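All protein chains but one are shown in place.
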Amino acid sequence: MISSSIFNDLVARIAEAGRSLALGTQATAGDPLALCENLLSGKGEATGLAIAEQVFDAYGGLDPEGRRTFFRQISERFSVDDAALEKAVEVWRAEGSSAARALHFASEPRSQELIRRLNRAPGGTKALVGMRADLLDAVREDETLQPLDIDFQHLLASWFNRGFLELRRIDWSTPAAILEKIIAYEAVHEIAGWEDLRRRVAAPDRRLYGFFHPALVDDPLIFVEVALTAAVPDAIQPILTEDREPLEPNKATTATFYSISNCQKGLRNISFGNFLIKQVVEELRREFDGLTTFATLSPVPGLRRWAEQETETEDGLLANEQRDLVAKLNGDDPEIADDEVLSLAAVYLLHAKGRRGGALDPVARFHLGNGARLERINVAADLSGRGRANAWGMMVNYLYDLKSIEKNHEAYANDGSIAASTAVQRLAKSRKRSSAHV
Amino acid sequence: MISSSIFNDLVARIAEAGRSLALGTQATAGDPLALCENLLSGKGEATGLAIAEQVFDAYGGLDPEGRRTFFRQISERFSVDDAALEKAVEVWRAEGSSAARALHFASEPRSQELIRRLNRAPGGTKALVGMRADLLDAVREDETLQPLDIDFQHLLASWFNRGFLELRRIDWSTPAAILEKIIAYEAVHEIAGWEDLRRRVAAPDRRLYGFFHPALVDDPLIFVEVALTAAVPDAIQPILTEDREPLEPNKATTATFYSISNCQKGLRNISFGNFLIKQVVEELRREFDGLTTFATLSPVPGLRRWAEQETETEDGLLANEQRDLVAKLNGDDPEIADDEVLSLAAVYLLHAKGRRGGALDPVARFHLGNGARLERINVAADLSGRGRANAWGMMVNYLYDLKSIEKNHEAYANDGSIAASTAVQRLAKSRKRSSAHV
Amino acid sequence: MISSSIFNDLVARIAEAGRSLALGTQATAGDPLALCENLLSGKGEATGLAIAEQVFDAYGGLDPEGRRTFFRQISERFSVDDAALEKAVEVWRAEGSSAARALHFASEPRSQELIRRLNRAPGGTKALVGMRADLLDAVREDETLQPLDIDFQHLLASWFNRGFLELRRIDWSTPAAILEKIIAYEAVHEIAGWEDLRRRVAAPDRRLYGFFHPALVDDPLIFVEVALTAAVPDAIQPILTEDREPLEPNKATTATFYSISNCQKGLRNISFGNFLIKQVVEELRREFDGLTTFATLSPVPGLRRWAEQETETEDGLLANEQRDLVAKLNGDDPEIADDEVLSLAAVYLLHAKGRRGGALDPVARFHLGNGARLERINVAADLSGRGRANAWGMMVNYLYDLKSIEKNHEAYANDGSIAASTAVQRLAKSRKRSSAHV
Partner (left out) sequence: MISSSIFNDLVARIAEAGRSLALGTQATAGDPLALCENLLSGKGEATGLAIAEQVFDAYGGLDPEGRRTFFRQISERFSVDDAALEKAVEVWRAEGSSAARALHFASEPRSQELIRRLNRAPGGTKALVGMRADLLDAVREDETLQPLDIDFQHLLASWFNRGFLELRRIDWSTPAAILEKIIAYEAVHEIAGWEDLRRRVAAPDRRLYGFFHPALVDDPLIFVEVALTAAVPDAIQPILTEDREPLEPNKATTATFYSISNCQKGLRNISFGNFLIKQVVEELRREFDGLTTFATLSPVPGLRRWAEQETETEDGLLANEQRDLVAKLNGDDPEIADDEVLSLAAVYLLHAKGRRGGALDPVARFHLGNGARLERINVAADLSGRGRANAWGMMVNYLYDLKSIEKNHEAYANDGSIAASTAVQRLAKSRKRSSAHV
């Protein structure tokens, strides 16, 4: 491979050549919008890499307000060509479906081609991912930018197609520059420093795998942490503790996915987790004959917020007793029976629905959508601040059973029905019966 | 990186799991169209990689006729959703340009999403490039497949974006498996075997560079062969000969691009050559301070065919004398003055236009489109069978002068005006004057 | 790793610094002996790499006669320090065995330290291996150089200790620069070119493994070619032929070592083959469960010469009939019974002894010394010119049976007894009986 520094040099030289040429080009130096116009014009074909680089430079110099303005301008200036679209619609009216594809290309906003040309610059993909992270912030303040975000998402989804991703194991022979990012990106159970990281990647019964993309060298997209265990674990602390005897991995029967973190904000809504888990399952099966069970130990991030909101409404899912339970839990009342708490969580996980009909809990939605089964709910499983704040310390095991993944996925996708173990179903049912009594 | 064999194993297992599940799935085994339906359905999300793999397997088992049928079915079955499009057009009529983007996505043919999902399979990109090579053949027999080809081209162009390509030098430390492909792919001056290849990649005054894509491991997309020389060469034989004293590369003043070959038929019309030449120029500048001139030694593939056609028309570009010249050349008359021959070629290169207004000669079109200048025409430059058959042995030097590349490119792109040296201009002019006399 | 070109630059700079310093140094430029004196003096410690490099440069400029002179001078000038040795012997006489080690170090010839210091130069090991190849030639003309060769052999044997060797598989992804060497080094069954090489390294049922040393980058020390087969083969032609259907390697039961080549003349008498074969056996066992038999298909290089010499002596191992057989074989008489020929070879292999008591045949000596068993002799097994010239076309299978390797080796090492199959033993015996009759 020829180093990117060399390549940057190329860009700099061509850029220089370009600059010294014409007043027109000089006038645009530093004005990202004018540079984008150039990039989409004929000039862009001759010295496109240099101009794209200049766009990123100019953009990098803008403050958040300047960036929002830039996005708005892009959005307006490089939208669909109305005249061309009008004409394509007429042809389609006349010629029917054979002209539909022409209509499709005629209606492509110019912003898409702009993004494609920006991507040609060295480091362009990384810069675009960063740009989209800004755009997501900007969209929250200005909804009219959403269509532009759809363009970014559309192209990034295409470029980060599963076929281009590479699975890598992260361990103690991994460069520090990548490990440092793992520490920074871990979003579920914070990594307390290098010693903690070492325990998670270098112990014989621990694994960490990530997806990487060739254009984002040494920067993971997503990673998953795995504990090889003798049984499906019911709490996170024994997994993360410093003082433990590692299990000889050939004696493990169970691989527990205890943390999954997305790394790139700019790739939001582009999903890798499903592919990652399934490929890691296969890696582990190949390496360790004794593994028979693949499960998660997952947080329940939305439980407590949901339960508290439920207590404020009459026609929710909760019975009166359960409303009282919420108060007791918040008061840390020691007299609470585990079963009651578990039932509360089971109702939430099986019956609380989001806007689009799926499970309300985002982690449940992810694993159920992947075809996993809701296997077990555990009390006192995560006693960290976050664990208590989100779910009074509860965690969930989702089971990945290859034989039923497709069936579960389809059932969930078609009518939202959730695969759950008999135990979890009973917890939810018994509770509903009792509420029905009331 | 985790080996693809492992990954194939994963796919096989999941596929197996999938197959053993439901009669529905079993019924589709081997039927690529039904598998494509599955892939686009909900099933595709749970066990998509396995289904995509099955599609490629089933496709691989088809003969050319079966493949054409498959393309036709895909084309019809996975076209634009007319109802959705109809509705989107109505909304766009009502709401104006804010709804244009929705119209764009509504008019996307389902074949595009199909291609994206096929790409997820291990080896998917390579398989899709191969599939498109078949499709290009099929299009020649059945024009109705052209829209489907546009989908392939659109997505492949996006995936083979310059930002994802990696420049590599090919030399004698390159694996034999890649070198073997270089021998097979060389399309301009055939490589006669390993010894010939060795001369082209391992001599101190020779270089070979290619672009590679991460998804096509060890399979080049395009490569260029370079000779470091003391002057711009006027013939190919001294470059390729076995018996020559290599030039000490630090004494070279000129880098001559004497062969450029596209390697992947399935990537036709997706252009890399422009980027390749410009990056190689920069690599060489960095490595060798003494290089001041970057030029090509290029064939003129269309000259003879064009000249012979011209002799059959009255209102062409040729004067009577020149028509006689064509006959003399074909008769190998030894009495022909070089200047006359050169003028004939100059008229062709400067004045013969293709359908879209650019140069008729495809090699000229490529280099002029890149911003190069038509510098010199050489007689007796390629006396091989092909060189004589195409251009009575003539070859051309195009000059890549970084300072004028952008200007040349724009002039050519805007009004088709061709940058040429005074000498070449004079050759064409003198001839035109004389034809005007007649 | 920091490239050796950088390192060469270092050496050049220091050398320059050194040169410009003192008249003394300048005077020695180009005189390898004077440079060697410097290298062993105090100067050598400050700027030793540069001086060592200069020695190799100066040596490289010598013709064969000059090199012999150089070796003679080294031999005389850098021999054992007699005075020091005398003194050490006295001390040892006085103090006894506690002073033996001091005597050992006192008796070390200075040439050994010279060789160690030469080895410090970049590329020094490679240059020393080349120097010893020259020395071996020189020894044949001048026996007084043998002690110097012993110094080289002693140190090279230490540096090429098994612990420093790396086993690599050579296949079609290996750099051409290495493959080219394999073609050149193959000493048993010539490789006819790249296509022949491809058949030997890239077919699914063929393997080629070599030992490499870190200081001889990309230059093998020894390599072995392996065919995976369904039975122990009785001829070489079916293995090397172009027209054959490769065996699915998982169906192979037998790994046949059909060629072993030492690559570095300068490492003569430093033995790697034993370790190579045994490690390759283990590699293959790991990769292919079905392999149960490990054997060779080996030439019998000394058979014919021995037999012809035997016919000239009365008191040899051959009976009269066998003497006649030799004549018939040389006359290519078609009426010869296989059994007679095989018996002749069996007598040679089992009973013809070399000077040190081992088998006379060098290939037999190697495999028997490794603990292999003489399993089978094959007629019409190598009908190439060399095969006929050496052994009337016969070849031998030696069997590597891990369970008996140690026992066989010890028996052979202790009293020269040769492990052989019953069949081979019977062949030799029956013949001896019949000769006894006469």
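Going in written order, the chains are labelled A, B and C, and every chain counts its residues from 1.
We take it that contacts are C-beta pairs under 8 Å (C-beta built on N, C-alpha and C of every residue); 3 or more make two chains touch, one makes a residue touch a chain.
Since we're looking at a predicted model, the values are computed, not measured.
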item: Touching partners, among the displayed chains, of the absent chain; value: A, C
item: Full-complex contact with the absent chain, from C:A34, C:V80, C:A133 or C:V188; value: C:V80
item: Touch with the omitted chain, as defined above, among C:G124, C:P220, C:P301 or C:G393; value: C:G124
item: Residue, one of C:R140, C:R356 or C:K403, that touches the chain absent here; value: C:K403
item: Hidden-chain contact residue, picked from the options C:A215, C:L360 or C:A380; value: C:A215
item: Touching residues (missing chain, whole complex) on subunit A; value: 172-177, 179-180, 193-194, 198, 218
item: Subunit C, residues in touch with the chain not shown (by the definition above); value: 1-2, 6-7, 9-10, 13-14, 17-18, 20-22, 42-43, 45-47, 49, 79-80, 82, 85, 89, 92, 97-98, 100-101, 103-105, 107-109, 116, 119-122, 124-125, 147, 150-151, 154-155, 158-159, 161-164, 166-169, 214-215, 274-275, 278-279, 282-283, 285-286, 369-371, 402-403, 405-410, 413-414
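The rule is short, and it goes like this: only the chains that are shown with their structure count from here on.
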Contact network partition after subunit B is left out of the picture: A | C
item: Interface residue overlap between copies subunit A and subunit B, same or different (over half shared); value: same
item: Chain centre separation in whole Å, for subunit C relative to subunit B (CA means); value: 51
item: Cα-centroid distance, subunit A relative to subunit B, in whole angstrom; value: 37
item: Contacts with two or more other chains, residues of subunit C listed in rising order; value: none
